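One protein chain is absent from this view; the other protein chains keep their places.
Letters A and B mark the chains in the order given here, with residues in each chain numbered from 1 onward.
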Amino acid sequence: MNGFLIEHAPALLIMLPLIGAFATPFIGRVSPRIRSAWVILIMTLTTLTALLLASDVFLNGTQIYVFGAANPDLAVPLDSGGIPIRIIFTVDAMSALMQVIGAICGFAVLLYSISADRIHSGLESFYTLFLLMIAGIMGMVSTGDLFNFFVFLEILSIASAGLIAYRIDGGLAVEAALKYFVLSTIGAMVILVAIGIYYGEYNALNIAMIASRMQFTLLDQIALVLIIAALAMKCGSVPMHFWTPDAYSMAPSSITAMLVVASQASLYGLFRVVFTLYNVTLNAMTVGWIIIILGVLSMVVGVTMAIPQKNVKRLMAYHAISQTGYMLLGVGVGLAVLGNQPLMDSFGYIAMEGGIFHIINHAMYKGLLFLTAGAIFFRIGTYNLNRMGGLGHSMKYTMIFFIIGALAIAGIPPFNGFASKLMIYESVFAFNPVLAVIAMVVSILTLASFVKVFHSIFMGPKLPEYETVQEAPAPMLIGMAVLAAIVILFGLFPQAVVDGLIAPAAHALSDQSGYIAAVLGGA
Amino acid sequence: MFWNLPFIAVVALSLIGLATVVTKKNLIKIFLGINIFEAAVNLFLISLGYREGGIAPIFTSAPSTDMVMATPQALTLTSIVIGVATSALLLSFAVIIWKKYGTIDTDQIRRLRE
Partner (left out) sequence: MDLLASLSTGTGYWNPLAWLLATVIAAVIVYLVWRRGESGYKKGTAQTTPFISGNPEPGKEMVHVRASNLYWGYLDALKGYYELIVPAHTGVVNDYVLWYLGVTAMLMIVVVVFI
């Protein structure tokens, strides 16, 4: 039974949220209570499937799932002449890590959302889109087929756009969703052009197949640029970040926490293309430096734009941009020395591990921060920092969770942000000291900006207009507590996490031949 | 030269579409630009699938085995379906923005900035 479940887990991971999503409107007709139970049930099952699959992948190596084949691991049909023709899911350690992030965040956010979004109407469609978002994220990170990647990307962006516009809010939320969706549609179409180029050149859509035939011709270079630019825009790196603060600030807070995961799925796509599709065939130094420069720009511009913000969620959104910069920087340094084994061993792998560790850390603490911002909005009805103050007297637990998140994002020990930032600083210092100094300065500015937020929300005397404010409801606190617990645990036992989750992911990402061998067999 | 014609059309259509998105201030025209760009991408996929003298891949009493791989057509169909969903969502955004802001000029739709 267990073996059967694990064998079909990649398909279940998509199937469960899809079935859940399309059944939600009908179940919502019966009663809202049953609908909530149904959505939680589906999300729990999805989370369990993801954890089960991940534990298997980390134990036994890459797992593939071929849709419609006689046997799920029969990638190349016997009569096809060596071409993997079916849609395939390739779950290696990196994909499994992203699935774990998506599942844990989705679960915590859903618990929070059941209570926080109760006041809205039309919740059937809200949870339908929410589950579609989960399906999109899971599909993007586990697929081994480029066109399939595009389809899940579009599912994800359509669902996200609908959810960003959800609280119309006098048109403001719709404006944010419009900007997000215009950009992401164009980006997705550009990705489709690149996929078409690969298909025309190599007659394949399978990532492993294209990777094994990769020549890095002129057309490949064009396709590489198209994909890098589009996915860097989707993950919100400067100077293509303009949609991020709008979308993050106007979406309901639960959705904002999921949008963070969604951007990281795009980041995953970027890394997958660069490392698995091209690997050493590309000019690692040039492309590595492109990613490093995008990362440094994101870090600096993100954090400096964050400091003068007055809307707390806009401020946090700019910090999300800035933290994405750290991931790009870490993995970019890993890419820049790819193919040079001594340098790779001395700091390249550590830099990649730092960047990837930061992905999971960021999803946890930034999700936590957005949820606390949502809890505050739930009680006082404003995001404007100028109108807040003295809430530490009445919302003690929210304040504690906020402190945990803020210290983690600023890289203060012993929280998880410190561990990953330390890895990035030290490895980047070995590569280029200036970059490490910039990264540290950005960290200090991050702390400064969160001191401002903390002071203006929680400190000061109890304000007369917030005399009757109460603590956030228990389900919201539970959702935050799940994320806060992970932030602390990852901070206290970083090496265990790195050994168990991050290092396999980094090695799986940089090991192109292993990926190809897992799909096509042999090496 | 002649068989490059579809690709030249693809480039021309893409440029027209993207130029529309960048220069026009009317939301509906921007959406039309996106649709033109989508059409260009679909044309690109379809042109990739063209093989001279190829027939549909139906094996029952086929006149020749010189067949066309059906993948690009499948991709294009999927992409068209996605395009329809995208256009519908974009247009519904335009409707709400018109209701709430009273304008569909992008220079006016900038309450979120900085």
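Worth a mention:
Please note the rule applied: contacts are C-beta pairs under 8 Å (C-beta built on N, C-alpha and C of every residue); 3 or more make two chains touch, one makes a residue touch a chain.
Treat the numbers as computed from the prediction; the structure is a model and nothing was measured.
Only one of A:Val280, A:Ile307 or A:Leu447 touches the chain withheld from this view, namely A:Ile307. For the chain left out of this panel, the touching residue among A:Leu18, A:Ala54, A:Val100 or A:Leu226 is A:Leu226. Touch with the chain omitted from the figure is made, among B:Leu13, B:Ile30, B:Leu75 or B:Leu89, by B:Ile30. Among A:Ile27, A:Met423, A:Ala505 or A:Ala518, only A:Met423 touches the chain left out of the display. Here one chain is not drawn; of A:Trp243, A:Phe401 or A:Tyr515, the residue touching it is A:Trp243.
In the full complex, the hidden chain is touched by chain A at residues 178-179, 182-183, 186-187, 190, 218, 221-222, 224-226, 228-230, 232-233, 239-240, 242-243, 245-246, 283, 286-287, 290, 301, 304-305, 307-308, 310, 346-347, 350, 354, 385-386, 388-390, 413-414, 418-419, 422-423, 426-427, 429-430, 448, 452-453, 455-456, 459-465, 491-496, 498-500.
Touch with the hidden chain on the side of chain B covers residues 18, 21-25, 30, 106-107, 109-114.
Heads up, the rule we're going with is that only the chains that are shown with their structure count from here on.
Centres computed as Cα averages put chain A at a distance of 28 Å from chain B. Taken in their complex, chain A has these residues touching chain B: 147, 151, 154, 158, 161-162, 165, 168, 170-172, 174-179, 181-182, 185-186, 189, 192-193, 195-196, 199-200, 203, 205, 245-246, 249-250, 309.
Those residues of chain B whose C-beta lies close enough to touch chain A in the complex are 14, 18, 21, 27, 30, 34, 37-38, 41, 44-45, 48, 69, 71-72, 75, 78-79, 82, 85-86, 89-90, 93-94, 96-97, 99-101, 109-112, 114.
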